[in-house]
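Missing here is one protein chain; the remaining ones are kept as they sit in the complex.
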Amino acid sequence: MVETSSAKRMVLKQRPCPLIQCDAWERALAAFELALAREIGGALPMQVGGIAGRGDLKVVRAGPRRFWIFPRERSSTIASEIPPELGCSLDLSEGRIRIEVSTPDLRDVVSKCLAIDWDRTLGVATFSSLHRIPVMFTRSSERDGAFVVPRSFARSISEWLEECQ
Amino acid sequence: MLRIDCPCCGVRDHSEFRYGGDATVERPAHDNPDLDSWYRYVYVRPNPKGLHREYWQHVLGCRQWLVVERDTVTHSIHSVSFSRRQRA
Partner (left out) sequence: MTPTEKRFASGGYLDRSQVLKFTFDGRQYEGFKGDTLAAALLANGVSLVGRSFKYHRPRGILSAGAEEPNALVTVGTGARREPNLPATMLELASGLEAASQNNWPSLRFDVQSVNSLFGPLLSSGFYYKTFMGPSRRAWMFYEHFIRKAAGLGKATTLPDPDVYDSRDDFTDVAVVGSGAAGLSAARAAAQAGARVLLIEQDFEIGGRLLSEPAGAAWLRAMRTELEEMANVRIMRRTTAFGLYDGNTLGLIEDADPFAGPVMAAARKTFTLLRAQSIVFATGAIERPMVFSNNDRPGVMLNSAIRTYVNRYAVLPDRNVVIATADDSAYLTAFDLLARGARVTIADARPLAEPTLLAKAKQMGAEVHLATNVADVKGKYTVTGVVLAGKSGTAGVSCDLVGMSAGWSPVLHLTSHQGVKPVYRPEIDAFVPGQLPETQFVAGGAGGSLSISAAVAEGASAGRAAAAVAGKVGVVAEAPALEIEETAGATTVYKPIFGQRKAFVDFQMDVTLDDIQLAHREGYESVEHLKRYTTLGMGTDQGKTSNINALKVMAKLRGISIPEAGTTTFRPPYTPVPIGAVAGRATGHHFRPYRLTPIHDWHTANRAQMLEVGLWMRPWFFEACGTDVNTAYVNEMRLVRSTAGIMDISTLGKIDIQGPDAAAFLDRVYANGFASLKVGRARYGVMLRDDGIVFDDGTTTRLGENRFFMTTSTAKAADVLSWLEFLLDTAWQDLRVSVSSVSDEWAGMSVAGPQSAKILAAAFPDIDFSNEALPHMGLAEGAFKDSPLRIIRLSYSGECAYEIYVGASNGENAWRDLIDVGAAYGLKPYGVEALGALRIEKGHVAGPEIDGRTTLSDLGMGRMVAKRSGYVGEALSHREAFQAANRQRLVGLKSIEPGKRLRGGALLFAPGEPLQGHGRGRMTSITYSPELDCYIGLGLLAADFKGDEVVASYPMKNEVVRARVVSPVFLDPAGERMHG
């Protein structure tokens, strides 16, 4: 974890981001959702951007047939039992970095990063573009947010976040 | 800025999307060897003034390929749907 605190107001942390991606085949979606819900022990989010989950696991619907499962620790067992006739899974635990930002100016910072309506970002995962880089943004309050970004861009994005407040 | 109403992400700037060309032309089957069919699919375009169906991918969002009905005169967007036949 890399932690930087720039100009006192913003605290920025870079963390590893364990992530399992699951894709359903179109005609098997209902059965797939049942199987996946059983595997993770809870209901799946219905809307793209919706977040569901239990304590140590968060599930985000990343597309109509795509789910992103964020476990606390990397694990090879999550979603490993999905039958191949329903869909597939892919471990993406090393390709992304979670940048956590904490600042009273979060709204202002986000307005310089993402073309998304701040009032619609609370409690959901927003898939959008930061300098034409695909990122996932979430926030838990007016001041605490997180960007899940491709690993290769993590440093560039962190610098931008620190300097655009 | 065109604002495209992605069926699963909501209204977003067109800069989150990738343009994919005319959605009215029917792609010949992959094993169709007919030169003329492919010629028409690749090159022949009506280039209408007014409503036009075109492919856009929400490449920086949900990555779904969409069919967007756009007015080429006013740039207003009349409908957006998934390119897949049915929403799962």
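Labels for the chains are A and B, by order of writing; each one numbers its residues from 1.
As a working rule, contacts are C-beta pairs under 8 Å (C-beta built on N, C-alpha and C of every residue); 3 or more make two chains touch, one makes a residue touch a chain.
All figures in this text were calculated on a predicted structure; none of them were measured in a lab.
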{"item": "Of A:D23, A:E39, A:E100 or A:D144, the residue in touch with the unshown chain", "value": "A:D23"}
{"item": "Absent chain, residues of chain B that touch it", "value": "1-3, 11, 13, 18, 20, 27-28, 30-35, 37-39, 41-43, 55, 57, 59, 63-65, 74-76, 82-85"}
{"item": "Those residues of chain A which, in the complete complex, touch the missing chain", "value": "7, 16, 21, 23, 25-26, 74, 84-85, 87-88, 90-96, 108, 111-112, 114-119, 131-133, 150-153, 155-157, 159-160, 163-165"}
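The rule is short, and it goes like this: only the chains that are shown with their structure count from here on.
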{"item": "Whole-Å gap between the CA centroids of chain A and chain B", "value": "28"}
{"item": "Contacting residues of chain A [partner chain B, same complex]", "value": "24, 26, 29, 47-49, 62-66, 115-116, 120, 127-129, 132-134"}
{"item": "Chain B - residues contacting chain A, complex", "value": "8-10, 12-13, 15-16, 59-64, 82, 84, 86-88"}
